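Structure provided below as structure tokens; questions to follow.
The block that comes next holds subunit A.
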Amino acid sequence: MTLLSVDGIRKTFGGIVAVEDVSFDVDRNEIVGVIGPNGAGKSTTFRLLTGFHTPDAGTVEFDGEDVTDHSPDARARSGMIRTFQIAQELTGMPVMQNMLLAAQGHPGERAVTSALGIGGTSAFEADQRDRAEELLKLLELWELRDEYAGNLSGGQRKLLELGRSLMADPDLLLLDEPMAGVNPDLTDRLLERILELRDQRDMTFLFVEHDIDAVMRVADTVVGMHNGAVLSMGSPEEVQSDDRMLEAYLGGEV
Partner candidate 1 sequence: MTEGEMTEGEMTEGEMTEGGSSGGSSSDPIPVGTLAPFSQGLGWVGPNAARGRDVALQSINEELVLGREVEINEQDTETTPQAAVSGFTTLDQAGVVAMLGPSSSVIPNLFQPISDAGLPTLSVSAGTIQMNDVGGPDAYLWRTVPSDSIAGRAQGQYALDQGFESMAVSYKDDKGSQSFSASVADYFTGQGGSQVADVPLAIETDSYRSEVQEIVDSEPDVISMTAGTEVSALFMQNYIEAGADIPLFLGNDVLTPDFIERVGADVMAESPVFGQAPAPGPAFDQFEQRHRDLHGEAPGTFGAAGYDAMNLIALAAVRGGAADRETITQNINPVARPDGTEVSTFADGKSELEAGNEINYQGASNPQDFNEFGDPVGPFAVLEVSDASWAELTTFSADELTT
Partner candidate 2 sequence: MALLDLFLVVGIIAGVYSLLAIGMNMHWGDTGLLNFAHAAFFAVGAYTSAILTTPTPEAGLLAERTVGFDLPVVVGIVAGTVLAAVLGFVIATTSVRLEGDYLAMVTLSSAELVRLVIHNEAWLTTGAQTLKNIPRPMESTVATLPVSYDVFYFLLVWALVGATYLLFERMSNGPFGRVLHAIRENDDVALALGKDVTQFKLKSFAIGAGVAGLAGTLWAHYVYAISPVMFLPSITFLIWAAVIIGGAGSYAGAIVGAVVIVFLRQVTRFIPGSVPFSDQMSYLRLMLVGVVLVAVLYYRPEGLLGNAERLQAGTSEGE
């Protein structure tokens, strides 16, 4: 069953085509990897999916609803949560606050309820703390809960960002190059977690990734991009054996 449906999206910047007629579907409970060499249009596609860019043409449907013109925050509220290529933890806020920020539908986020502590704010907050505790323990960050996020190591930041995204309880998690700048040990742990989450929490993943090996290990479907267009699509094995893809990577690396 299709959760996310991308149909013919196109984006140009000052006359230069960045993404041209990109279409693909993501099914529920599926892991989809978007790969391609530098300049293939992966990042632009990612921004188009998450609402940080608006396409010139084409549509994006999520859960049966056309979200093409929705703002990033509206998309997030409907269940599409993204991460950032360079972990964007909020450095001046403690780890726990980073986690709690991601809670959706918090009644205390209205000025009045926040100031007066009414409208079920405290009960909701307590629930979220419990959830955050569980996730932080899972990610081995519990000991650091009161530390400012800016004081974490690079790997811990990646984990925090993953944890924060999970706090939002997304239907679809969009990951922007989650393996970039991560050591192999951590890559393994991240991939493990993703597979676990998919199975245990019935989640769907889409990630854009430069590191092909990582994609091949977990993805159900791979979308190969080159020069702003989809070049090849299918199972990891199919895409990996596609000569055009190989050529694109070689050409792109020069």
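By our rule, a contact is a pair of C-beta atoms (placed from the backbone, for glycine too) under 8 Å apart; a residue touches a chain by one contact, two chains touch by 3 or more; residues count from 1.
Basis for inclusion: all candidates are chains of the complex that A comes from, given by their letters.
This one's a predicted model, so the numbers in the text were calculated from it and none came from an experiment.
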From 1 or 2, the one in contact with subunit A within this complex: 2
Candidate 2-facing residues of subunit A, complex: 50, 52, 71-74, 76-77, 81-84, 88, 90-93, 97, 100-104, 106, 108-111, 113-117, 121, 125, 148-151, 164, 168
